[in-house]
Structure formats: structure tokens, C-alpha cells
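Note that this complex is displayed minus one protein chain, with the remaining chains in position.
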Amino acid sequence: MEIFEIVTYFILLGLISTAIRVVTTSNVIHAAISLVFTLALTAILFLILSSEFVALVLVLVYIGAVIVLFLFGIMITRAPLGKNAELDNDKNKKLGAAIAGSIFLLFSYILINGFDGEVTIASGSSTELLGEILLTRFIFPFELVSFVLLAALIGGITLARKDEALIDKDQV
Amino acid sequence: MELLTNGIGLTAVVFLPIISALVLTAIPKSQELLIKGFALVSSIVTFVLSVLLLPQFDFSNADKLQLGNKITWIKSINANYEIGIDGISLPLLILSTFITVLAIIYSIEHLPEPKSPKGFLALILVLETGMNGTFVALDLILFFVFFEIVLLPMYFMIGIWGDKTVRSVAGFKNQIETRLYASIKFFVFTLFGSAFMLLGFLGLYYRGNKTFSIPELIELGTSGAFTGTFATLVFAVLFLGFAVKVPMWPLHTWLPDAHTAAPTVGSVLLAAILLKLGSYGFIRIAIPILPEQAKAWAPAIAILSAIGIIYGSLACLAQTDLKRLIAFSSVGHMGFVMLGIASLTPIGINAAIIGMVAHGVITGLLFFLSGSMAHTYHTRDMGRLGGNMKLLPKTGALLGFTAMASLGLPGLAGFWGEFMALLGAFNPLDGLNVTIFRSSMVAGAIGTVLTAGYLLWMLQRVNLGEPSEEWNEMELHDADGYELAAWIPLVILTILIGVFPKLIFGATNDAVVSLLTKAFGG
Amino acid sequence: MVNFNLILFAESEAVYTDGGVLAEFSWLLVVLPFFAALLITFFGKYLPMKGAEVALLTIGSIFIYSVLLMYLHITQGIANEFFVNVGSIGQFDIEFGWVVDGLSIMMYFVVGTVALLVFIYATNYMQGEIRYTFFFTSLTLFAGSMLVLVSSPTLIQILIGWELVGVCSYLLIGHYWEKKDNSSAAMKAFITNKIADVGLMIGIIILALNTGTLRISEILYQATHDYDGITNVAFTAGILLFIGAMGKSAQFPLHVWLPDAMAGPTPVSALMHAATMVTAGVYLLARMFPFYQSIASEALDIVMLFGVITLLTAGLIAVVQDDLKKVLAYSTVSQLGYMVAAIGSGAYTAALFHLWTHAFFKALLFLGAGSVIHAVHSNSMLEMGGLRKVMPKTFSTFIIGTVALAGLPPFAGFFSKDEILASFNHEGETTFFFIAVLGAFITAFYMTRAVSLTFLGEYRGHGHPHESDSMMTTPLIVLAVFAAGSGWVNIPGVYTGFTDWVTTRKTPIIEYHPESFDLFALGLGLTAGLIGIALGYYLYQLQGSAETGDSKIKVEPIWTVLENKYYIDDFYFKFIIDPIKINLAKAVDVINTNVIDRFINGFGQIASFLGAIIYNNIDQNGIDKFLNISSSGTDSFGGKVKLLQTGRTQQYLMLFLGGVVTISLLILFII
Amino acid sequence: MVIQWASYTSPLYAFENSYVVDKFSIILKGLFILITYLTFLLSINFIESDKYYQGEYYYLLLSSLLGALVVSSSRDLLTIFIGIELASTPMFLLSGWKKGDRKSNEGAIKFFLLGVLSASLILYGFSLLYGLTGQLVFSEISTYLLSNALGDSPVLLLSSILVISGIGFKISVVPFHSWAPDTYEGAPLPITAYLSVSSKATGFVALIVLLTKVFATSGQSWGVILAIISGATMTLGNLVALQQSNPVRLLAYSSISQAGFIIAPLAVAGITGNYQDGIFASVTYLIIYAFMNLGAFLSIHLFSNFAGSDNFYDWGGVAKHSPLAGVLTTVFFFSLAGIPPLGGWFAKFVVFRSLLSTGEIVGISLAIIGAINAVIALVYYARISKVIWMDELKNPEQEQTFEFQNPLKVVGAFTVLITFIAGVFPGIFSYLGEVSSIFFGN
Partner (left out) sequence: MIVQPVLVVAAALFSLGIYGILVRRNAVMVLLSIELILNAVNINFIMFDAMLADTLMQGQIFTIFIITIAAAEVGIGLAIVLMLFRNRQTANINEFDLMKW
């Protein structure tokens, strides 16, 4: 058993535990922090799987930007910081767990039966190659994504911005 | 007259009304006279056109489809604009154009509330296109389209111009306006039938070399292309589609409601033409394309018809509403038509066609009269009417005449349909269960007695006796010129057909015989 | 497309002519009345006599035409028929036409004569009555319809004439339709006839289908030549045709309409009972006689049975009637029973002979009764009496009619009734013979009773009766002449012209012709008549009044049964009409609105209901409901939380994912 | 403002300049562009009537259009995914465009959350597909699947289920439909129209492309899934629509039910492998449906503005104020119900035709379910006409003028024209459908 594998198992263990924490903790900040850990562990996993550029992006975009966004969101919406018993919709728990559990079992069953293989960890950076492919073979989606982002930007700003006039007028 | 024979004439007969309807909508509302005049003229032109087709029609070859044409319509599904008429459709086509003219004449002075002549007349014209189209269509899809086109105008005619009295309906908690209930019932029933009918058409299409052409399918059908469960199913759905329209017991319940609720002209058109679409469908499509199935189903149809005759007559005896009574009488009369069709003999089917025409003329007239009376008296309750002969002598006399015609008085049009249908049913096609048919025939014969019973009873209650005092105060107007102009032609037609049935038989007989020969062999 | 068809008599030695132009234009007889009816309807009001003159003119020309035909027929014999094709259907040709032969000419003559006299009479009788013009329209149509019937060479035309007669009778009986009783009587007549017509219709259908033709002459040809098709159904068809005849000719038990038909004006009754309508049944049986005789003789037995029953039962009812017209009406029923029974016994000529004589004397009696009623304004004999003095003409003619009916020589009824009795005797139908003799006795009795109560004794009514004017009495006198003399055309051993007239037909008639008087029958019949008259006179004239006379013969419970007409009407109403009209019809209506409609509406409601259930319980908050059930008791967070429990987004999500899971499981592990 | 002005012209030019992949995509692009154009026209008055953000509005609509265009011609997993996202992300935003309206907000969040979830499902499905074949391009994936006989591997099945579910959300079929009524009700009306037409069409195109180009080998399985979904969708949508009193919700459920009709031929095609027929029917239905539904939204837009009520039972007799609008409404709703000679009948007809084409029991059952549903649907479609024509006027004295602005008239005229042409000369539309199916089929 190689060292990579052992590390990987630990990472996987960590992933699961942090992920569980994300969805079960009754403290919103804890949840967000746990997500940071989850993502960080994912990034490490990506590194092991020799996708260092993706790992990098993950760290930059997610941990750097998205989580901050989340924290902002949490604060702006004045979610109760600290322990909050009302964070979960308790009624949904049993059914939610049942659905999630069955999805898990189903997916695992199929994945275990469906895939098996060795992973040879390539050494060296593939970032250069990745960049080239991204900007040649996949240039079209690349351009398109910019539209998505632009749309999200414009729309997000429009929606999120404060317009007292409008609200007053259309208040139901 | 090249134009008349190559299909253009027929096309004009079909589409002229709807084009006129469109033009009509462009005329400003205030020009009421122009609207009425235009509608009348266009319907008359249509009628004249259809009559002009007569000399072009080769009566010695009445069994051939004539004056038609075939143009590609929807290529991808091989549906064509294929039209033509033979001896079977000719009388019905002319009846349709004729009745429309009368309906419009009547409407000139007798628009139901809320007036708005534009919409009303436009709907009549659209309706005419649907009716004429159904009778000339020789392509299943074309047939289907025309078959359905009639629904909308009739729906609106009942719904907007219909009877506004509120009544309670079985199974509904709240009371509901007659017209609303009736209109949707009519629509849903018919659509229910035709939705399945369409599936049947598609079934034929796939088993029949991917063609929707009725003549081609007849060739296939008579050579035994459709057999087994498939054919049974297809006939079942076609039966459903047509039987609802006829209507056959127990699918008839939309009819009394629709008739009761419809405005006078609506009832007239409904009774005179719309009901015929169903029975015409049987003759034109169901029987020749699926002869074996027709044979298998014939006893069932005969039994249902017999039930319909008796049931309709008995229901009539229980009615207090004049229009509803006439509506139920339609159930009985169409029972005779279907009994004739079920016999699958030349006599029976000829009887069915003349029965259809006669019923159209007579019941149309009955609805004209009852509608006019309802308009005059503001009631259709036979308990309150009475002494109509005294109050409205012209209307009363015509009502008496028409009731006599309706009960199948020999010498008038109604007789031939009844008598010949019974004649046909007594000896049905070889191989059919004679006992069933003869029992049905006896039931039908008893039905004639009941028919006489309820019509005479109706006359006694409505026409005869001393008028009730409540009418003393009211100013009652007897039939005016427009009404008479709409009615007298029907009276004349009733007598003419009664005395000289060759008017109809002359056209239909060859066609029917050849149709049956094709379907069932010599 | 007139189909000229000369009838050849292969089996007959006599040579008959085709009738020439006169026969060829006989269609005028049929068409004229209808044309006249139209004229009267539309223009009658504007004419000086309100349309009556058109009717008179028409019927007059018909009379003249029929006399001409009769003359031609007597001199050279005519047998011819003409066809007009009005349509083909399947293998059948539908044809109208007219037949000119002995039977029909005899009928033309009867109809023409009686109708003319009745019309003349009616112009006066109906003076001042409502719907005078329309009355003549209907009356003309009535005569015309009868002519359609008797001129018919095809079964289909028979049916047409048959029903037209019915309709006209409906119009005429219900002439005073302001009173419900009258319109009900009209309806009763029509419906009863319609019921019988069903028999006729089916009979015609059977005959037509088994012979392949609707022409009567061809059917008779096949019948007499033992064609298989027709022979097999002969009995059924014969009975069915007879059912039709029972309706029109008022045979027991379908006679109920005829007495009620008195609701119409008296001239109508006269016409109906004498010449048109009731004779139609007898005419039909006579027309089809060769068929019955050759292959449906079993049916004839039944015909005879019903005829005899009718003649007896109706005669008995006549005895107890107080209404003058009803006495005559039941008398007609009874006499029709004679005719039918005669046909049943195979006496073709006898039946027609009785029809012929009966037409005249019954018309006479009715018109006389009408004259009386006109004078005293009542139908009831209890309010008459002693009119002999004030109405001498009416009285004397009525007496002639009475003795003719009672069968005293040398009046017409004597010869015809005697021929019937002779035929019975000849056929060896002993029982029936004696019943018929009994009938003759009853006839004489009730006629005497009627005469006594009406004309003899003292006047019991109110008002001042007076003799009718000449427009009414002249027809009476003419008819009296006929009633007296019309029997002389067929005196056995002396002159039997009538037999020749009516047997002049394409299909030869084989029957018994008495060569001389059957003295046994003659004696018995005459005795019965005389006893009847004597008894009647004894009871009613010598005792003076109806009550005392009646009390002598009032034998309970028979009298009550007779007064109630054997309860037949009650039976019909209670067990047939009411159940159908009230119970069955109501039931059907209820079924329609409450079962079928409810069923149909039920579909709509089920759909709507399902929609509501799905919408409320599954689509929108099904998960919620589910959760509430599965986690009751978790609402422990207080009021605020409770309000929040109905959130929807997550339930949508659950539905979504639940769908995914379900589908996956379904596809991966089940299918 | 520039963007707003550009909106009038750019779609028309885009049609000329778009990259052509095949006729299938051209036809669909034409459809998308037309719909968007009509949506613009619908929007003008709406946007001007309130102080909404105009430029952003049009930009987002255009972005969505771009996404739809991409979807129709993309042939690899990544591009199609981006296309789907591009088409739907702006809609999340636009559905919440009535910022002050809580219904709009709620609709947006529901739409958004379900949309994201569906995107995740699609992605997961794609990842499985990628893992199985190592390819992203459709043709290569299917070649790989064929050559390795992986046609019915469970992974592929799971992947197809996930993809169908994900797209099922977009086309709002049962049980992925629940957002639709809420979002439709909340969103601005033109957006609702766009959602129910273009957005839905995008989903259908994606579904057709993916199922036939990628999952063709497991057609038996997804055919059954789709058949079940289709039957359930038709029935449930119709039954629930019977209960609605809000016209928008009614149309929402009706369009759910219509979606059932659209996927029915696809389901049968999957089972029988006869894609041409199925695609032909689906595409034809889609095209006709698009225009009549747009028209239906137009008409309820008109009347709800006029009557000032969101409950159509309050609309008694409004057609008398504007017979023109009344006639339009009638035409569209009866067309949706499938009554000849309006376009809807032909749409239903081709669907039935393709369902029955092979005599498969599944097809026949679906056809029967469809036929029954067509009748049920009539009831609520007719109900609207009933109310506006036949019911008594609520306020007979109402002197209010009926507003029917010119841009809306253009929309009305255009859609009604197409509805009629499709009904009377359906050859044209069937030609489009046929061409697209032929070019697409291989």
C-alpha cells in the first residue's frame, strides 16, 4: 500500500466527517467553516490525483471567494450566529435522511459494480497542457461561460440592490 | 361547366361560407342590415352552387364519387385534400346548404338574446363549412377536421345565445344555467367520441398502406386487409365516435340538454344536420372499410337502436318541456336510422339516408316551431301552454302538420325512413342473427305507436284545448313573414319527399347497393 | 312513367276491358280531393260559402266519375291497374298507382255517393260552427284518403291511405278540440289505429320480403300459385294484416275507439261509419281475399272468430246505451263484425254486399240522428221522445234505415244479412250461425229501442225541436231510397249483378254463391228480427220510458258489465296506458337524469375530485401531510415554528428527489 | 438602452449569421429567436408600465436565448451543459424580476433551488458518462458504447435517469414539475410566457439531443421511464388544471400536461428505436405548441390587466369589451385543446400518429391516455372561453377602455396566424418537423 493511498484514505475520511458537519451542525458559521475544510480536503485529493490546476482553482475560487460570499450572505441575512435550534426543519429530517440514504446506497452500489481501475499518478505539471486544451478545443464553452458569469453578475446586482421605491410600490 | 366538375365547385360550396364569415367579421357592428344581408346572400349563393352541382352530377353513375378532386395537403402524413360526392352524400349536402339558408332567413328577425347578429351569423356560416365539408370529405383526416369544426360554433351558439334558465343538474350541488351545462356537455361528449375516432383513423392508416384516402381504404377493407383484434378495436373506437354524434343510446344524454338550451336556429341545425354527421360516418367510413366488423357489431347496434327508439319515446312521454320532448324524439328517430344501418341491407341503408334527410327536415321544422313558440310565450312548459291553435293559428297548424310528419305519417317524409328501416331490419344481411333483428324491428314498430302517442299528447297539451288565461293579457304574435319563409319550404319538402321518395332514393339507391356489394359481396 | 298493365284473365272465361280513358284518368279521383283540400285551406275563407262549395264540387265530380265508372263496369266490366314508380330501394320498386276493378269501383261508388250526401247535409248541419272551412278541408281529405286506400294497387299505398284516413279521422273527431274529452277521443282513435297499424305494417313487410314485390296483384298471383316464399309466412302475414283490419274496422278488442269517435260532428260519424274508415278493414280483407282463401285459411278461421265475437259483444253494449249516436256506433261495430265474420267464413260477396247496403242505411241513420240532435241539442235519448210529430221526414227516413238494419224485407239489410247467414249455414258453422241469428235479434231490439225512445212517446227534452231544412232532409230521402233499394242488386235467383261486379278482379274469386234463398237461414233471421222489433216495441213504446223499459231487462251484473263496456277501456288504461305513460315514462326520465346523467356527470366530478385530491394532497403538500403523520409531536418549538411548518420549497425538492429515487429503483431493479 | 434597441434587430440578424450545424438546429434556432422576439414585444409595455430595469432585462433574455441556441447545436457534454446553464441562469433572475412582489421572490427561489439541484443531477449523470467512456463528444460516446457493448450497463442507466430527471425539471414533467405553477404565477408575465415556451423548448431539445445521440443504446429503458412520466404528466397536469382559478396557474398546469404529450412520442421512439417518427412528432408539437401557448399568455395578460383580477372567474363577459381579444383567447385556448381547424389538432394528431405507428402496447396505451386527457383538458380550456363570453358582465356599467397596445397586437396577429396556418395547412410545419427529423436522425 502506497503512501498516497493511505493519505487518500485519510483524506476521504476527513471529507466525509467535515461534510457531515456541514449539514448537521446547528451553527451556521461552523457549517461554513466545515465547508472550507471539505473543499480544502478536496483540493488535496485533486493534488494527489495530479490535477494541480484544478486544485488551485478550487482553493482560489471557493475558499477564497465563495466562502467569503457565503459569510457575507450569512451576515447580511442576519442569521443567528452561534447555536441555533431552528436551523433545521426537523420535520423533514426523517424523510430527508431516507432519500439521501437511498441515493447514497444506490449510487454506491452502481459505482462499485461499475468502476474499477488503477490510478497511476503521473508526475509533473499538466497545467500548461491544460491551458492549451482549454483555449483551443474548449474555447467555445469557455467563451460561453463568460456570458453566464456576466449574466449572473448583472442580474445578481440588479436583484440584490436596494430599491426602496420599487418595494414600496409593489408590496403585496 | 368545367369549374363545377373538377372539384372547384365542391370546394366553393364548402369554403364559401367560412370565407363569408370572415368577411362578415370585418363589417362594422353598426351596419346590421348589411351584416344580415350579406350572410343571407352568401348562404343563398352556397345553396345555389350546391344546386348547380346537380345537373353536373351523373345520376346514372350515382355510385361513383364525382365532381371531386384530390390535392396534396399534408404531404408528410400522406393526407390529401380529397373530395367528392356520390349518391349518398349528395342529398345530405344539399340538405345542409338548404337548411342553412332557412336558418339565416329565420335569424334575420329572430335573433336570440343577446342579439349581436354579426357573431351569430358568422357562427352559422362557419358551422355550414364544417357540415358541408364533412359530407364531401373523402380523406379521413379531412373528414375529421370538418367533423370537429362544427363543434366550436355550436358550443358558442349554445353557450352564448342559449337558454339562461337556472336549473339543478343531477350530481351537482349548485344550480347551473342550462346553456352552460349543455354547451360543455355537448362539447365534451363529442370530443370524447372523436378523440377515440382519431385513434381509429390512425390505426387504419398504419394497417392500410399509410393512406387516409377513404376510397383506397375501402378497397383495402373489402379485400380483407383489416382483421382480428385490430379491426375490432378500430371499429369500436369509430363506433364510439360516430355513436356519440348520432346519438345512440346510452350516449345520447347530451342531446336533450343541448337542444333544450340551444337557441332556435342552433337546435335546428343541430337536429337537422349535425346528428347526421354520425350516421353518415357509419355509412361512409365504418361499414365499407370494416365490413366484417360491421357485421359482427350489427346485432349490438340493432339492439341499441331498438332500445333507443323505445327509450326515447318513453322519455318523451315524461317530458313537460316542449323542446326537450322534441329532443328526445330525435333519439327515437335516429334509432330508426341506426336500425336501418345495422341491417346492412340496401333497403336498410337507403332507409337510413332518407330517414336522415326526413328527420333533418321535420325535426328541424319542429325546432323552428317550438323555438318560435318558446320565444312568444316565454315558456316551454307544456303545462302552461295549450290552445295554441287559437292563439297562434299558423304556428299551431304547422306544429300539427309537423307532428304528424314526425310520427311517420305515410305520404310525408318521415314515413319512408321508419317503414323502410323496419323493412330492412326484418331481413338483415345474410349471416346476421335474424332473431335479434326481428325483435329489434318489433320493438321499433312498437316505438312507432309510442311515437304517435307522445306527439299526439304533445299536440293535445300544446295545440288543443282552451288557452290558459295567463295569455289574455299578453300580446302574442303569430308567425311573421320571415318565419313563414323559413318554414314553408320545409313543409313543401316534407310533402315532396313523402309523395315522391325518388327524390332521395333516386340518388342513393345505386350508391348504397354498390357500397354493400363491395363490402359484403353479391 | 305510367306503367300500363292490362290484366288478363287466364282462368276466367269472361273477357273484361281495360276501362279505356275513364280508367286511365281514374287518378283524378285520388288527386282531386287533395287539390281541393289545399284550395279550401288557403282560399276557402274568401269564398261565399267558406269553402264548402269547393268541397261539394269536388265530391260531386267524384260522384259523377264513379257513377260513370260504375256504368261502364256494369256494361262491360273493367279490371285494370296502373303504376307510377316513385323510387327504388334495393330490389324493391316503390310504386303508387290506381286500380280500377270491380272491388274498387264499388268502393268508389259507395264513397262518392255517401260522401256527396254527407257533404250536402253538412253544409247545413255545420252552419255557424267554428272552423267551418277547416271542417270541409278535413272532410274532403278524409274522403280523399279513403280513395287513396281503395284505389291502391300496392301495399305501400294501402298503408299510406290507411294512415291518412287515421289522421283525417283524428282531425275530424277532434273537431271541437277546445274540450279535452274530444281531443282525447281523437287521440284514442289515432293511437288505437296506430297499434293495429303496426300489425299491418309488419304484415306488409313480411309479405313484401317473401314475395319480393309490393304489388298486390303479384302477391295474390304468387299466393294462388303456391309460391314457397309466401306460403311459408301465409298464416303470420294473414293474422298481421287482420290485426291492421281490426283497428280500422273496430273489431273486438280494438273497437274501443269507435264509440268515442262520436265526439266528432255527426256528418263525420256518418261518413266514417258508412263509407270511409271502418270499411277499410273489410276492404283490405276483401282485397287480399284470394291470398287468405288459397293459403291462409287458418287465419280466416281466426278472422271469423273475432268477427263473431264482435258482432255479439258490440250488439249487447248497444242495448244499454242512452246516447243515440253511441247506439248507432255500437251497431256499426256489430255490423262490421258481420262483415268480417262473413269474410272469415269465405263469403266474399256477402261481406261486401253487407258493406254496400250498410253504407247506405248506416249513413242514413247517422244523418237522421244528426238531424234529431241538431233539433234537440242533445245526444241523449233520455231527452228526446215524441219527435215523430215535429220531424216527420226525419222520422220516416229513420224508420226505413231501422228496418233496413233490422233486416226486414224488402229493405237492403234483409238481403245482405241473409246472404251472410246463408253463408254461415252453408259453411256448417252452426254455432256461429246461431250467434249471428242472435245478433240479428239484438240488432232489431236495440234499434227499436232507439226509435221508440227518440221518436215515439212524449217529448222529454227542453226547447222546441223542429224539422231540419231541406239541405238536410234531401240527403236523408236519397239515402232512404238507397237503404230501401240497394239490396236488390243481389237477390239470389233473381239478379246477382253485384256478385259479378265485385268478383271482377285479376285474381279469380272462388266462393259460395247462393243460387236461391236459403230458406232456413232466411226464416230464422227474419224471425229473430221480428221478435227483436216486437220486444223492443213492447218494452219501450208500451211502457213509455227508458227507465221502465230498461228495468225489465236489467239483469245484474250483466247490465253493469255492459254499461262499462266489459271494462275493456278500464283495463287498457289501468294496465297498459297508465303504466306506460306514467310509470314507465317517468322511470325512463328518472333513469335519464338520475342514472345516466349522474353517471356522466359523475365522471366529470370524479376527474375534478381527483384533481382536487392530487392538487391538495399530493402535488402541493403531499409530502407535508406525510411528514405531519410521520412526525407528529415534533412541533415543539412554539407558535412561531408552527407557522413555519407549511414551507413548500423543500417539499418540492423532496418530491423531485423522491421521483428520481423511485424511477431509478424501478428501472434498475425491477424492469 | 443600447441593448434594448439591439434587441429588436439582433435576433433577426443572428438568424442569418448563426453557425449552421444541421437543419434540425437551424429550425429550432429560428423557433427560439422568433419566440424571443415575440417575448420582447410582449415585454415592451410590461417593462414600461413599471420601473423595471430595462437594459438588464433584455440582456438577460438575450443571454437565455444564446443558451437556447447553443443547446440546439451543441454536440458535446460540456457545451450542452454550459448551454443549458446559460439558458436557465438568466431565467432564475428574471423570474424574480418583480422585486417588490413576494410571489415573484418566492417563485424565483423555488425555481433557483430546484434548478440548481437539477443541474447537479445532470452533472452527476455526465460525470458517470464520462467515467464510463472517457469521452465528452456525443458521437464518440455512442461509438464507444456500441463498440464495448455497454448499452445496458447500470451506470449508463443511472446516468440516463439522472439526466432525464435534470432536464425533466426544465420541461416540468411530473414529478419534477412542482416549481412551475408557483414560478409562473410569480414571474412577470412575459417571462412566464418565455419560461413555458422557450425555456421548455430548450429542455426538450436538450433531451432529444442527449437521448438520441448519447443514450440511444439504452432506449428500451429510458423509453419506459419516459412513457411512465409522460402518462403521469398528462393526467396529473390535466386533473390539477381543472381545479385552478388563476389563469396563470391554469396555463402552468396545462403546459405541464402538454409536456406529457411532447415526450410521449419520444418514449415510444426509445422503445422501438424509430427515432425519426418520434422526433418528427415531438418537434412538430413543440413548434405549434410554442406559438399557441404564447398566444394564450398574451390573452390572459390582456384580460387580467383589464379585469384587474387574477381569478378568471371574475372575468365574466369581458370579451364583450373587446371581441377581438375574446376571439384571440378563444382561438388559442381551443387550439391548445386540439380542436380543428386550429393548430393544436395537428400537433396532437402527429403525436397520436407516432404513438400508434408501431402498434407497440406502450404507444397504444399512451395514445388512449392521451385521448382521454384531451377530453379532460377541453373542460378547463373551454371554461375560460365560457367565462369571458358567456358569463354575465360583472360590471355592466364599466366604462373602462380596453387596452390592447400595438406591440401586443403584433404578437396576437402573428401567433394567431401561425395557429391557423398550422391547423389548415399543417404541411408547412410538418415539413419543418420532417426535415429536422431526417437531418437529425442520422
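Labels A, B, C and D are assigned to the chains in the order they are written; within every chain, residues are numbered from 1.
Going forward, a contact is a pair of C-beta atoms (placed from the backbone, for glycine too) under 8 Å apart; a residue touches a chain by one contact, two chains touch by 3 or more.
Model, not experiment: these values are computed from the prediction.
In terms of the touch definition stated at the top, the absent chain reaches A, C, D within the entire complex. In the complete assembly, the contact with the undisplayed chain comes from D:K99, out of D:K99, D:H321 or D:R383. The hidden chain makes contact, of the residues D:F24, D:Y58 or D:F126, with D:F126.
Remark: the residues of chain C touching the chain excluded from display are 620-621, 643-650, 653-654, 657. Seen across the whole complex, the unshown chain contacts chain D at 77-78, 81-82, 85, 89, 92-93, 96, 99-100, 102-103, 105-110, 112-113, 116-117, 119-120, 123-124, 126-128, 130-131, 134-136, 181-182, 185-186.
By the touch definition given at the top, chain A reaches the unshown chain through residues 4-5, 8-9, 12, 15-16, 19-20, 22-23, 28, 31-32, 35, 38-39, 42, 45-46, 49-51, 53-54, 57-58, 61-62, 65-66, 69-70, 72-74, 76-79, 86-89, 92-93, 95-97, 99-101, 103-104, 107-108, 111-112, 115-122, 126, 129-130, 133-134, 137-138, 141, 145, 148-149, 151-153, 155-157, 159-160, 162, 167, 171-172.
To be clear about the criterion, only the chains that are shown with their structure count from here on.
Chain centres here are Cα averages; for chain B and chain D they lie 40 Å apart. Mean C-alpha position of chain A lies 99 Å from that of chain C.
Once the centre of each chain is set as its mean CA position, chain A and chain D turn out to be 31 Å apart. Residue positions of chain C touching 2 or more other chains: 604, 657-658, 660, 664, 668.
For chain A, the set of residues touching two or more other chains reads 106, 110. Residue ranges of chain B in contact with chain C, taken from their complex: 169-172, 185, 188-189, 250, 253, 256, 311, 314-319, 345-347, 350-351, 387, 389-390, 404, 409-411, 415, 419-420, 422-424, 426-427, 441-442, 445-446, 448-450, 452-453, 456-457, 460, 463-466, 499-506, 509, 512-513.
Chain contact summary for the complex, chain D toward chain B: residues 280, 323, 330, 334, 337, 339-341, 345-346, 349-350, 352-353, 356-357, 359, 367-368, 371-372, 374-375, 378-379, 382-383, 385-386, 389-390, 423, 425-427, 430-431, 433-434.
Interface residues of chain C, counted against chain B in their complex, comprise 85-92, 94, 156, 159-164, 167, 170, 174, 177-180, 183-184, 186-187, 190-191, 194-195, 197-198, 201-202, 205-206, 208-209, 580-581, 584-589, 592-594, 596-598, 600-602, 604-605.
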